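Heads up: the structure comes next, in structure tokens.
And then subunit A:
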Amino acid sequence: MLGKLIKHETRATSRIFLPLYGALLILTIFTKLALAFGAPDFFTDNVATNPIIEVVLGISFTLYFIAVVALSVMTLVMIIQRFYKNLFTDEGYLMFSLPVKTWELVLSKLIVGLIWSAVCTLMIVISFFILSLGSFSMMDLTQGISLAYTEFYSTFGTSLNVFIFETMMLIVVSTISSILMIYVSIAIGQLFNQHRIVASFGAYIVITIALQIIGSILMAIFALGNLDIVISQGNDGEAMQMIHLLINGSTLCNVALCIGFYLATQYIMKNRLNLE
Partner candidate 1 sequence: MTILSTKNLTKSYGKKTALSQINMDIPRGRIIGLLGPNGSGKSTLIKLAAGLLVPTSGEITIDGLAPGVDTKAKISYLSERSYLSDWMRVIEIIAFFEDFYPDFNRIKAENMLKDLNINPDDRLKTMSKGTKEKVQLILVMSRQAQLYLLDEPIGGVDPAARDYILNTIITNYKEDAAVIISTHLIADIEQILDDIIFINQGELVLSSSVDEIRETHNKSVDGLFREVFKC
Partner candidate 2 sequence: MKWYIDSDRPIYKQLVEQIELRIISGVYTPGDKLESVREMAMDAGVNPNTMQKALAELERMELVFAQRTSGRFITEDLKVIEEAKKTLAVQEIGAFLEKMKKLGIGRNEILALMEKIEEGEKADDHIKH
């Protein structure tokens, strides 16, 4: 049933996202063309020759910028809206009467939300890449990358791959935990008999503040524990060790948050469900 839920969730969301991605792609190509014909030296000397072209470029850049922002905002809005509207308003009457487990409902929304977050990021990266084509040579790029690898290794004594992998892990896990934090806030809002949306916002703010306080305390403890490295800043290897610890520690904390948020959300949905 999880697969079917994911299928229908994807169907329900793609009708919003696919046109948006299409719009982004069109704007990217348009901007790129405007650049290529109107200001071929844009990246080097930053001077547009013709005032008309300047206006066209201005408009297309503005539209492009709006599209990128809209895409990011829409992804967030859809994550919230699909969870809230589909489960806790009238549509919830259907979703909760389906013969599926509560965790399948939560997980299907989470997975699809995560996929769209990833696709959104990827789309923006691709779009930037298209836009900047021609401003650099592929050879320079690959050379630069390999140089970075060797330099990183000689300075810190570990492979850059490990560092990238760990950072990616942190990004993925913290994305999941921030989605789940939205879910748990919405679920907490459902515990109230009135003003549920306000209560959800309140819950979100309270959790944010609590996490910030806890985070600061943990950071302070961490800094105090590694005071010598923080002050001396001498040994690159030791500093890298500390960054490692910081990244992986954050990942672990986020994993703990994910579990906590998920269990709380599921508990509320299973045992305290009160659709209006």
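Candidate selection criterion: all candidates are chains of the complex that A comes from, given by their letters.
Criterion: contacts are C-beta pairs under 8 Å (C-beta built on N, C-alpha and C of every residue); 3 or more make two chains touch, one makes a residue touch a chain; residues count from 1.
Since this is a predicted model, take the numbers as computed values, not measurements.
Asks: Given the candidates 1 or 2, which is the one that touches subunit A in this complex?
Replies: Looking at every copy, the candidate touching subunit A is 1.
Asks: Quick one: in the complex, what on subunit A touches candidate 1?
Replies: So the residues of subunit A in touch with candidate 1 come to 1, 4, 7-8, 11-12, 15, 86, 90-94, 96-101, 193, 271-275.
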